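See structure below.
With one protein chain held back, the other chains of the complex are shown just where they sit.
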């Protein structure tokens, strides 16, 4: 399938006599795919049982007549008001114990069995009514699971579900007491019915208690998705089921949800994502009209892994959004660049959000391809350009395996939120810092789940800040013959959130003769320089053992250890140190790299290498040895520019 | 009526045998007006129905004997403890859903019908008992409506009232669904009984939902005041009914409350108001002992508008207060300056708060004219000086119409709090910035409500950051032959908080051929320089149309557009840009200005021009051409100094 453009459309927002024109203009622009329906429940079922699906079929008819394919979203993220009267306790309860009300969206509790049945019911109804429609190209389940902090609910439903889940996991209360270490503060339970949720305590809960609640909550999201997946696939096994995930969002395990998806997708809003990130202010200012040069790419590669290779951008930022503290206009060209970058990383579809800016309700300040007065917004023209360029360049193929991989683990995100030990210590920050360091050299980087059982084919694999080894990953590490970077803090716990008997990093001594004796955690702003450049910050381990010291800090504390091709990093590093470590491994592994100007990134897909320029000025690239000219652009990239080189090795 | 001094007095706080001495000293000092009673309910009715008004009559007798006039406050801001047993649900509920308890003040819910009846009852009792007292000069309703965030309550009473109000406003639920755009996220209602208050949602409510709740809440304040007004006026139509408003407080529409007042008043605490404002730290430091040089004046002019020309300062800061994070001593002379400045802007009465510092309870660190040991505090002597100077100078007349006017709109304050789009974007900031820019040139500035239907007589009128045009204002603009400054963001919405069909600023094209295509909102601290000086910040619009470009920024984006005498400002400006724009319009309108040293301000009243020096050092003024000498002070103003010039044109 050649990559294509899509758009998100809400026929229920507009007079029916506008649909035809809208569809025609979409087709003329080069749009191929249209997502509809994911917030339309109150129009599909205005009162209980009163189903009104005709209008949606008519909308699909119109779109189909113009050659457009349709993704239908199940509307379960926005149950109608009357549903609350049927199930008053389906509303989730926040960590402060307050039940959240109706009037916005995502007002449901994943643990509420009554609502889960309602969600299955409307999914069945849509599957039955629309599965045969010729324009139908697939389904989206719900919308942005977990958005607005909705993964967790501290309700009676969640408590009851959690107790049952624990009983399933541990079998006996003695096993749970052992696993959680409840003897510590007389927290021992006599039975599962005594267990409460870990909110509103006097001080912190046992970390294993918190972690299990996060695992439980994550499992409910996966179960919610699985229910819809099973229904939708039963009708049309051939049509893909998709969900649209988010940026830097880790409240549930996306790999688990990905088990019942055919395609992963995500909603890419580079400017808003940078503004709401924890990046330093100088980066936020510098890229305020572009977004972080590595953040979208990282998520492209992450969701490529979640989707087992198949992934889309379901919502692509088309201009200023409405949900940042401030919402700057993108640099001209960025809505083109972002689409090209997604295609470079293997996206099958990039779908702009939304067709026409809605003049009413919560998102009225969120741009669309059209203005509220139906005139083209700037992104309209840029989308059209991308459509033409896709056709002209004939870009195709998949984003193949890179030479570099990094393991990303949702459980580790939860673990270090629960127990940072140094405020600001995050799993994801370690993963993204390495991702960026490798990518700056033009390397294709893959993201791997912690269930990975083989690392074959990679020059270098990094496993930073991992809570605990899975059996699979331990085996993968043992059998890997490439260069492996582990640490800091990797393997510092068991799966029950306890310190391993032989201390971290909990690898066999024949692999790595090092163990972490002690942690020196540092306030934000304190840095310990490393000899040769860079510095440790936040986290610093003191180790013992016979591994070789590759780098050490000015106090003589080892920073990078090695034993054969296995490297252990003992500290959280600043950008310079992380770059040095990445560079060292690249040199050791003899991995070929590119020289890229500041702000320029690239990725290979099929027989092409796509370059994008995130900087706000022009940059010049040097053609790589494996390239044979450009099918788009050239060596000079203007701000927000894109160049596509053809690879010599390609057909 | 010549301007006069007053004081706030609490006879119930002191032994009755002190009253005589207090009254004598007040009269000797030059005080003419005394406000009493507004917190005395527990002494007027110690137990339900047990009325004890004699002491208040005796206090009025004593004051009257010394020639003092009395304003009696209805005590409805502080219902006694026993009232809570009668009406447990009269206590308001905050946005987090917590009912607020007894033990401070303003512990009532404007929507609670039972308490509204109690408030009417005690008002009737006071009206009956005191209306005939010869010392009575008027009434104050309640005290500082809305103080401590009490305009809004999220109670069942408020919810029920809101539903009834919506039914009244929209007639049908379909009309409400249309107005709020509830189709957006399946938020459609089947009936008014399904509507909840917009708090404790998963994410934000529809902006029209929030705005209507603010309108509803504002209406309850107005209704509360109207009930007392009607009762008080029924007895003594000749006596004025007054309310004391606050600084930078916009939770309800003061113009609406002003409809049932004879005189508006406000409580002026310049130092505390600056300390708790959003002014930059350097301003807070620089004027820490004086207050912002334009803030009291702006409120003088605002409440002059609210009171249809009649207004007082009901509480004037007399020294350090107790409610700031810190509470600095005023610069010597400031309690004189503030009074003179109020008189300059047309105050009929300036009433110091309070006579004697209370040694007990919440405000024990709040200064009075007397210390707790009854010795004079510094402000005692300054108040005496003002009294003498009022007599000596014979200042009189009214604060006439200025050449400049600015529209201030409470609804626009609410709207941009609900939807700032750029954090920090506020209606009031735009109004005050322009106010200050014009006033620095010695110009008299009027504040106008959005119900204004004629702008006749003004050289320049500014309408910044207005949510939506009223019919009246649209007509006023169309018929205005002076210079008009509109924008940024003015007319960017309909009254239902939607984007107008033809986009903002929503004026007829023959008036202004410009429409806002897109908004570029900027993080705090990012500035886009404007050619010629100044910079855009926070908010920046990109427009299309044929209006002439007067100013543009360094990126070539138009900043000030014009079409004839109508100017449209596309951006929020820093101080320099706002000053440039004001200066440009002054030049275009050929409005004569004064040259004032830094920190010096002035206002004309009757045949006088009063100069005040907010700076911490001496300043020299140049006599204006229309002046013929000074009746107080001269060209040299010491720190905190006051000079009063006589105008040549005056009688």
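We just call them A and B in the order they show up, numbering each chain from 1.
Operating definition for what follows: contacts are C-beta pairs under 8 Å (C-beta built on N, C-alpha and C of every residue); 3 or more make two chains touch, one makes a residue touch a chain.
No experiment lies behind these values; they were computed from the predicted model shown.
Listed residues B:26, B:40, B:334 or B:433: the one in touch with the omitted chain is B:40. Within the complete assembly, A:521 is the residue of A:131, A:393, A:451 or A:521 that touches the hidden chain.
Residue B:365 is the one among B:57, B:283 or B:365 that touches the chain not shown.
When the full complex is taken into account, the listed residue touching the unshown chain is A:503, out of A:223, A:503 or A:631. In the full complex, chain B touches the omitted chain through residues 12-13, 39-43, 46-47, 75, 78-82, 85, 92, 96, 98-107, 147-148, 150, 275, 284-285, 288, 319-320, 322, 325-329, 357-365, 367, 371-373, 375, 377-378. Taking the complete complex into account, residues 96-97, 180-190, 194, 196, 198-209, 419, 421-423, 496-503, 517-526, 538, 542 of chain A touch the chain not shown.
Here is the rule we use: only the chains that are shown with their structure count from here on.
Taking each chain's centre as the mean of its C-alpha atoms, chain A lies 48 Å from chain B.
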